[in-house]
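One structure follows; several queries about it will come next.
Presenting chain A:
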Amino acid sequence: MIQDNLQPVERVIRVKGLQKRFGTNHVLKGIDYEVDKGEKIVVIGPSGSGKSTFLRCLNLLEIPSAGEIWFEDKLITDKKTNVNEVRRHMGMVFQQFNLFNNMTVMKNITLAPVKLGIMSKDEACETALSLLDRVNLRDKADSYPAQLSGGQKQRIAIVRALAMSPKVMLFDEPTSALDPEMVGEVLEVMKELADSGMTMVVVTHEMGFAKEVASKVLFMDEGIIMEEAEPETFFSNPQNQRTKDFLSKVL
Partner candidate 1 sequence: MKKAFKTLALILAAIMVVMSFASCGGTATADPSAANDTTAAIAETSPAIADGILTVGTNAAFPPFEYAGDDGKPDGFDIALIKLIGEKIGVEVVIEDLEFSSLVTSIGNKIDAAIAGMTITEERLQTVDFSTSYYEAMQYVIVKKDNSDITTADDLKGKTIGTQLGTTGEFLAEDDIENANVKTYDKAIDAVNDLRNGRVDAVIIDRNPASVFVGQYPDELKIAETVVFDPEEYGIALPKGDAALKTAVDNALAEIKASGEFDALVEQYINN
Partner candidate 2 sequence: MNFYALGFLQSDFYQKFRNAFIVSDRYKLYFEGLGVTLKITVFAGLLGLLIGTAVAFMKLSKTRNGKPTVLSYIAQVYTDIIRGTPSVLQLMIMYFVVMASSKNPTLVAVLSFGINSGAYVSEIVRAGILAVDKGQEEAGRSLGLSSRTTMLNIIIPQAIKNALPPLGNEFIVLMKETAIVGYVGMTDLTRIANKISTRTYEAFMPLIGAAVIYFIIIKLLTIGLGYLERRLRKSDSR
């Protein structure tokens, strides 16, 4: 903590006036937020609050209807920006894992680094194996996704994103599709990742994770950020009535 304070703050993501409409459905009604390097932002909120849409806007899986998103010093909502170039620095983990079903675990992890010319095939394999070691799944390198449990799939999906050495990791409800007994193993990996200093934005319903890991907790509802605080304050002394109602239901 002391060390962090000595370094100048680096903004990784800046969001200004972000809006998103799906037809007549106004999902995001104006979001302003900034994510600094090394921060772990946990976004919570009821379903339909727009939190997943917010996250998916950050790497342009959803195209914003209005507003600006900056990644480091690039305005990525500008049409001239190379989206693919931006995305390779932002890892994403999905609720449904989305491992490539037609490829082995190894191929899943090495595909993007090799295709994008970031690593040679051998380098990518080495990186993949050492990452698999970190999640204790080295022995699954030659398995296909269909042969893995949900927890294993999600850990592989995290590894796949990490193989690109991203500057920020986006998690879209990473444990929501898991059987309860597998949630722990995935959260464990995410905690380790947080400890390593990775910048993370996590949409989740895991309040324990938020308390333990988050540097900031955002509460979203009705397409805006209703409340924002450090986890201790957020959970012990929420200000907004909506937040209070929500927390009373989930805690």
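Basically, contacts are C-beta pairs under 8 Å (C-beta built on N, C-alpha and C of every residue); 3 or more make two chains touch, one makes a residue touch a chain; residues count from 1.
Per the selection procedure, all candidates are chains of the complex that A comes from, given by their letters.
Only a predicted model underlies this, so the values are computations on that prediction, with no experimental measurement involved.
**Student:** My understanding is that every option belongs to the complex but just one is in contact with chain A. Which one, out of 1 or 2?
**Tutor:** So the chain touching chain A in this assembly is 2.
**Student:** For chain A, which residues are in contact with candidate 2 within the complex?
**Tutor:** 59, 61, 84-92, 94, 96-104, 111-112, 115-116, 144-147, 157, 160-161, 164
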